Each structure stands twice: as C-alpha cells, then as structure tokens.
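Removed: one protein chain of the complex. Kept in place: all other protein chains.
We call the chains A and B, going by the order they appear; numbering starts again at 1 in every chain.
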Amino acid sequence: MIAKIVRQKNGLVGVAIAGVVFAVAVLAPAIAPYDPYRIDMAESLRPPCLAHPFGTDVFGRDVMSRLMHGARISLEVSVLSRVISILIGTLLGLVAGYFGGRIDSVIMRSSDVTLAYPGLLLLVAVMAAVGPNLASLIVALGIVGWAPVARIVRAQVLSIREREFVLAVRSLGGGAERIMARHILPNCASQLVIVFSMGLGMGIMAESSMSFLGLGAQPPLPSWGAMISSGLDYLRVAPWMSLAPGLGITIAVLGFNLLGDACRDVLDPKLRHLGKGG
Amino acid sequence: MIAYILKRLLLFVPILLGVATVTFFLVYVLPGDPVLSMVGERYDEATIQELRREMRLDEPLYVQYAHFVAGLARLDFGRSYVTGEPVGPTLLKRFPYTLRLALFAMVISVVVGVCAGVLAAWRWRTAIDYLTMGTTVLGISMPVFWLGALLIFVFSMKLGLLPPSGYGGGGLRYAVLPAVTLAQASTAYVARMTRSSMLDVVGEHYIQTARAKGVSEWRVLFGHALRNALLPVITVIGADFGSFLTGAVLTESIFAWPGVGRFTLDAILKRDVPTIQGAVFFMAVVFMVINLLVDLAYAWADPRIRLRRESAMSGG
Partner (left out) sequence: MRTAVFLVVCLLLSTGCSKSPPGGDVLFVALETSPNRLDPALVVDVAEGQICSLLYQGLVRFSPRGEVIADAAKSWSIENSGTRYVFHMDSRPRFSDGSRVLSRDVRASLERVLAPGSLSPRRWVLDRIRGAPAFTKGSAESIDGVLTPDDSTVVIELEKPFRPFLQLLAMPAAYIVRSAASDEVGPGRGGRGPPVGDSRRPHDGSGETRPVGSGRWVLSKWERGDFLELVPNPFDPRGDPPLERIVFRVIPEAFTRIAEFESGTLDILRIPQAELGRFLEDESRRSSIQSQPELRVTYIGLNNRKGPLKDVRVRRALNMAVDAGRIIEVLAGGHAVRSAGAVPPGLPGYAERPPYPYDPAAAKNLLRDAGFPDGFDLEIWQRDSPEGNRVVEAIQGYLLEIGIRVRIVKREWSAFKEAVSRGRVDAFFLDWYGDYPDAENFLYPLFHSSNAGGGGNRSFFADALVDSLIEESQRTLDDRACAGLYASIDSLVFDQAPWIYLYFPTSFVIVSPDVHGYTFPVVYLGEDFSTVSKTRRAEGRRR
C-alpha cells in the first residue's frame, strides 16, 4: 500500500514533506541549535543571519529552534487527537450501525448537534471552560472530532451488516461484540486509515488556530500558532517572527493534506469528489 | 417537497435544543464570576451579593436552566453581562457586517474559483493545470490568520495600498483584505471542485456534439459544460457560505471586523454568558437554514436527485 501511495504524484510529495516534518519533530531536541526556552534579551529581534537563519524573537530566542520544537507540538496534538476521535467515533459508529433503532437515533442526533456547532466555536468554548493547556486541547479536539468518524463507520457497518458472511455468523450464534470486532471492524480499516490521514492536516491547523487565539499551547511552549500571534505586534519591525512559523504550518499541513489525499485515492477512489477531509 | 421541508424544519428543534443545552452547561462551567466583571478595582461583598441576586446567579442549576429554556422559546436571550443591552437586537445589528464580508468573500471565491477551475480543466495536465492546482492546495494548507498577516504586511505596511484592519465606516477598501483572506480556502475548494466536475462533463456526448456542430470553444466551455458541471459546486459554495457566516472568527479577529464571529469570541473570553448562548444559537440556526437551502437548491437543480429524493429522505 505504501508503494502505491508513493507512486502517486501527490503521495510522493506528501510522504516526503510529512516525513521531513515528522523527522524534525522527533529529532528536534538533538538538531535544534539553541534552547528554545532560553531568553537572551540582548539578542532581541535580530534579523535572519548566519547565526540565526530565521532571526530571533523579542526575547532573543532563536526562531528556527523554536520552529523545530513547534513541529513536535503540532504533531503531538494532531496525532493524539485524531486517535481519540477515531476511538470514540468508531465505538459509537459501530454501536449505532449495528444495533440501530433508538440507540442509533440518539447517537446520530448527538452527532448532528456536534456538527451544527459553528466552526471553531465549540472548541473555543470548551477550552475557555476547561482552562487552556495542551493536554486539554488534545482531549477537546479529540472529542469534538468524533462525529464525522462515527458517521463514516456507521455507514460502513450498515453496508456490511446485511452481507452474507455476517448473516452466516449470526445464525451460528456469534455474539454481537465478536461480530463487530472480528468481522465488521477489519472492513472499516481502510476507511479509518483515510479518516486518520485526512484529519492530520486539519488537526495541525486546529492546534495552531487555538494557540493563535491563546487557547492552546501556553507560553513558553513554541507552538507555531502562538508564535504567529506574538509576532503580529512586531510585524513591521520583525516580520520573521510571524512569517517563519506560518510557513511551517503551511508546509506541514500541505504535506499531510497531500498524504491524506493520496491515501484516499489509493484506498477508495470513489471518494475523490469529496473535497474536504475528516 | 413540502413534506420534506417540514420534516427538516421539525428536526431543527431537537438539534437546536441540543446545541443550546450543550452551550448552557459549557458556560455554566466557565470559570470566572460575571459579577466581578462588573465591579471595579476595589469592591465590597455587599455589592457583589446584590448583583448576584439581580442576575439570578444564586439560584440552583435546574431553575436557571428552566428560565433559560423558557427564554429560548420566546427567543429572549436576556441581556449582556457586559453592556446590559438585550442580546437579540445586538446580534441582529452585528450580523449585517458579517453578511457583507461573507457576500464579498463568496463573490471572490466563486468568480476566482470557477475561472481557475475552468482554466485548469481546459488546459488539463499542462503546466497551467499543475500550477493552478498547486496553488489551490497551498490555499487550503495556509492558516487563515497567517494569510491575513501576510496580506496586511505586504499590502498595508509595505505598499500602503490598503488599510490593515477595521471596518472604517464602510469603505470598500477596508473589506478587501478580510474578504480575500476569508475566501482563501473556499476559492481553493471551488476551483478543485469545478475542475474535476468539468473534467467529468467534458467527456460527455453532448459536448462532442456541440464541438462537432462548430460551436466556438468559448461557448462550449462556458455555455454548455460549465452549466452542467456547476451542480456539485453549488453544494460546496453553499456550505462555504454557511461557514463564512458563522465561522469567520479568525478572520474577523485579525482584521478587527465588527461581525458576529468576533463578537462571539469576545463574549466567550469575557464570560458574557447570555451573549454566548444567544450568539451560538443564532449561528446554529443560520448554519442549518443555509444547509437546508443548499439541499433544496441542489434537489431542485438536478432532476435526478429530485426523483431520488424519496429514498434519500428515509436515509436521514
């Protein structure tokens, strides 16, 4: 499967970029030239130069090192929150699809409510309620993202439920959990992979948006979104403070979006007309 | 048709109730005492207690909830903790700003997106196609607030052509940068959608027929192909319009645009409970109404869907 993905043009670029981002994130502590937390006011607002390829911020911290550590934060949040979304969504989607009836109604209406929430607002409200910090953001993002996953899983379940081999197992007296786990779930796997990969880009975007608003990573964490927000006041005198992390987000999201597209193209070409992910 | 509309409208009620309830409990949990927002630097307990009684904050949760739901039914969201003004009318006053921005952004995204998509489809698999599609992927990947900052930096600070933010009393120049920023992702999706839709259509028979009949390429593209290709694009445009109207939080923030999105964000950050509840409710209504209209438009435009509507409805 990986080979097929790489063979696609967008897959190749996607894997390359995502790979680089991932590598940077993992290796950041080793390869970052400076400590991203150490302030040095004497070096405040230095423009990009040999010692600091992306300049320094208002506290004298090296922007490039912070950028690298920022990759860790972005990936951490998006991967973990995606996993949570998939766990919750899959469970609820399975239950809804398999048992149908009242349970199905309740779950589907709940997903309607979640989806009816305009844009970022649910996330904003939750983070404001709970108190902004990274762990809460991961959980909140994960919870808020359950609805589309559940719908997809449920659709899969509905289509598989009546297939012959399932009926066969049921007539043989197989228990509900076994059927769900052994037979239905594996068939959802490719859908889940698509959902996961397409949502990673979105997760990075959500984390940076929330950190931009001050409701995600707290200082001194070098989240890309927070770096942009604190750089805005200095846009005129030190544009690199905001422009560099923005570039980082764009490239990372680009890479993961391409990767997600490629996964989707390979695993379920029928979905190609769906412009949006997750 | 009527039945379908009624059924959908009926569904509004439980969903809206759900949204409102979730919001109610969320803001209940918000840390921060709204009474303290209203008093100054030095205050005494007596004033606090009085204000609290005034705002019914000392009553048990279920009583407050009951008041809340009763108010909902009357579409009365109470008065803002911050300004003391009734929430409903304030929202309605802010809405036209968001609407204006949304319309502008939609025009941009439709015009630019469709043209780009047609161009890419026409020059399929050439450099232009890849360039256009590359740009659109970029458009989807760039964070909205970054593009905004970039635009401000280039067009306002460096070139001095456009004002950096604010509503500025209605001048069109003030709306350009925020509208472009808002339209960014949408333009990209519209372009991609148009392109793939055009590609599907261009292979159809009636296109070949038109070409054979000697109709100019221009008319073929814009007259015949586009009209049919536009169908799926409508859903994208509609959904995007819905999100413009409700989700413009980031854009409105960065450009200080006095619309509903920013208003809601401020309310959340200031713990202005009645405003939060009212604004979220309002936006959910708008969102659902737009979705309904889009579905109806789609159904009306495409006869195949109209006929299949019965089976689609039961699937919910």
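Keep this in mind: a residue touches a chain if its C-beta (ideal position, glycine included) is under 8 Å from a C-beta of that chain, and two chains touch if they have at least 3 such contacts.
Everything numeric in this text was worked out from a predicted model, so none of it was measured.
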| item | value |
| --- | --- |
| Absent-chain contact - pick from A:Gly55, A:Pro132 or A:Pro148 | A:Pro132 |
| Full-complex contact with the absent chain, from B:Pro14, B:Gly134 or B:Gly171 | B:Gly171 |
| Candidates B:Ala20, B:Leu51, B:Ala116 or B:Met283 - the one touching the absent chain | B:Leu51 |
| For subunit A, the residues touching the chain missing from this view | 37-39, 41-42, 44, 58-59, 131-132, 214, 218-220, 230, 232-237 |
| Footprint left on subunit B by the chain that the document does not show | 31-45, 47, 50-51, 54, 79, 82-85, 90, 100, 103-104, 107, 110-111, 152, 156, 163-166, 168-173, 175, 256, 258, 269-271 |
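FYI, only the chains that are shown with their structure count from here on.
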| item | value |
| --- | --- |
| Subunit A and subunit B, separation of their C-alpha mean positions in angstrom | 22 |
| Residue ranges of subunit A in contact with subunit B within the complex | 108-110, 112-113, 116-122, 124-126, 128-131, 201, 205, 208-209, 212-213, 225, 228-229, 232, 235-236, 239, 242-243, 246, 249-251, 253-254, 257-258, 272-273, 275-276 |
| Contact set on subunit B toward subunit A in their complex | 11, 14-16, 18-19, 22-23, 26-27, 29-31, 137-138, 140-146, 149-150, 152-153, 157, 189, 192-193, 196, 232, 236, 243, 246-247, 249-250, 253-254, 261, 264-265, 268-269, 271, 276, 280, 283-284, 286-288, 316 |
